[in-house]
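First the structure, which I've put down as structure tokens, then a few questions once you've had a look.
Here the complex is missing one protein chain, while the rest keep their positions.
Chain IDs A and B follow the sequence of writing; residue 1 opens each chain.
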Amino acid sequence: MVGQKTFSKWLIIIVFLLPSLAGLVLFQLIPLLSSAVISFTDWDLITKARFVGFDNYLEALGDEQTLSSLLNIVRYIVGYLPTVLVLGLFFSVLLGRKMKGVKLYRIFIFIPVITSWVAVAIVWRWLLNGQSGLVNYFLSFFGVQGPIWLQDFTWAMPAIIAVSIWKDIGYVTIILLAGLQEISDDYYEAAIIDGASGIGKFFNITLPLLTPSLFFVIVISLINGFQLFDQVMVMTRGGPAGATATLVQQIYENAFQNYKMGFASAQSWILFLIIFAVTLIQQSLQKRWVTYDR
Amino acid sequence: MIARRNLIRDALAHCVLIVAAVVLIFPFVWMLSGSFKDSLEVVKMPPNLIPETFRFSNYTEITKYFPIYRFLANSIAVSVVTTALQLLVCAMSAFVFAKIRFKGREALFVLFLITMMIPMQVTMTPLFIVFQKLNLIDTYAGLILPGIFSAYGTFLLRQHITTIPDTLLEAAFMDGASYFKVFRSIILPLSKPSIAALSIFSFMATWNNFLWPLIITSDTNIMTLPIGLSKLQGRWATEWNILMAGNVVSFIPIFIVFLFASKYIIKGVTMSGVKG
């Protein structure tokens, strides 16, 4: 953006960014750097820490549990992200329509987002129950004998993925819906004059202009996905036998229950490096597909 | 002709949405019904959708576990203040990141994103020590401050503000508008949907936040609702019906915020855009 005098430009930058920056430095960056320091110690929270160099990192990288939980997370993301994106896009377009009752649907789709995990987990554990659960009852109509979802070494993770999608779908939909609403009508009017068809309008205008929102959803979902924690804690506690264990769950247990804050911090920084790399890749790729101001 | 085509489409859309709606709200309905059951019926398998008898006393029994009114009031105060301040702070920084070019902008933005990438489980202890040094343990400020500065909110708003056409801003500058004027009379009004969305997410995140309030508060006078709800889950056993009732109570305020804010997410009049 051009046009303004440098002085007022810098003034606005400083004035508008300062609060955010000050807060982030004080409440996020300082703790963040502290945890980096802690990751080089054997701190257990309750006695004095000792410097141990890269020991924690070496241990974490050779630790089966750390690696297998990373693998679990990758499985989770691969199953979760594309599905939630496509469904979110689908519902946001559907709910952006003008038709009777659409307001009610918008409320319904958001209800899972605001229902607490604790309450949701009890219900889903019953729905996914191997013997008397509704899910398997439903599957039996198609001649499918459903697994004992949450106690099955293969199917526990897909079950977690499905429930997560169920919970987050409204969230993604709302963000994309907000993005859709902000697309200026001018674009569509211009397109109508050009004689564009419905599908053509979707692919030529809606989708490109929605890419900033899509980019946001992808980046955030990946960051959250790598830090998968809540749903696993309430649904399976990482079971059966570690099949749904996630890294943050281990980090939490190591930090506060196993007296290994130093090790937990090292695990966190390894996780950080992975998320950071993935995000950087997305940042550099976004130029190819994300359409900012036109 | 067009009208008929639309009718068919609407009917199709309704079919899809009704099925989806049932799947989406079933667990909530179950929670609601569970909150009226007695402690035996609530764990019955398979569950009854409608309770045999409605026990409204589950709701009053919550007060046996913790002072729910006080906790509720604290939660509302903390969430409202946090959300309001977060919207302001994030909108300002998002505007800068989206519309003002300066050297180092991208790098600075990545720094923002980085703060989301370390699990708070390990930054929590250092943060606690920071707050101890600032003498903010057991204060409302201690509950509110960390929630105001949100890389997430900045990111969300930035993504939406970038889609506002530059030509609009340039025209305003031509007319002699200042940056601030542009922010107030173009950016903010045009970002209403995303600001509304952020207000829901921000309120929800603060409302449900558990670990931080847990460690920063010791005085029951300033504790928030999630801490109270955690008292409903016992070490050995849990009264699920009371827990459900507590979760219903916790659900209502977010739901109200959602109802209120969602009006602004959907632009009222022209919906031509997305219709095929």
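Keep this in mind: a contact is a pair of C-beta atoms (placed from the backbone, for glycine too) under 8 Å apart; a residue touches a chain by one contact, two chains touch by 3 or more.
The criterion applied here is as follows: contacts and distances are computed from a predicted model.
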Given the choices "Sugar ABC transporter substrate-binding protein", "Cysteine desulfurase", "Acetolactate synthase" or "Adenosylcobinamide kinase", state the protein name listed in UniProt for the chain not shown. "Sugar ABC transporter substrate-binding protein"
Taking the entire complex into account, which one of A:Thr83, A:Gln151, A:Asn204 or A:Gln283 touches the absent chain? A:Gln151
Looking at B:Leu72, B:Ile100 or B:Ile129, which makes contact with the chain not pictured? B:Ile129
Omitted-chain footprint on chain B covers residues 40, 43, 45, 64-66, 85, 89, 92, 124-125, 128-129, 132, 134-142, 144-145, 176, 178-181, 211, 214-215, 218-219, 221, 230-238, 240
What residue numbers in chain A mark contact with the hidden partner chain? 4-5, 7-8, 11-12, 15-16, 18-19, 22, 44-47, 59, 122, 125-126, 129-132, 148, 150-153, 239-242, 253, 256-259, 261
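The working rule: only the chains that are shown with their structure count from here on.
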Could you please specify the touching residues of chain B with respect to chain A in the complex? 10, 13-14, 16-17, 20-21, 23-28, 30-31, 34, 45-47, 89-90, 92-93, 95-96, 99-102, 106, 108, 110-119, 121-127, 129-130, 145-146, 148-149, 151-152, 154-156, 159-160, 162-166, 169-170, 173-174, 178-180, 183, 190-191, 193-194, 196-197, 200-201, 204, 208, 229, 233, 240, 243-244, 247, 250-251, 254-255, 258-259, 262, 265-267, 270-276
Of all residues in chain A, those that touch chain B in their complex: 1-4, 8-10, 12-13, 15-17, 19-24, 26-32, 34-35, 38, 45, 91, 93-101, 103-116, 118-120, 122-124, 126-127, 129, 132, 134, 166, 169-171, 174-175, 177-185, 188, 198-199, 201-202, 206, 209, 212-213, 215-216, 219-220, 223, 227, 229, 248, 251-252, 255-256, 261, 264-265, 268-269, 271-272, 275-276, 279-280, 283, 292-294
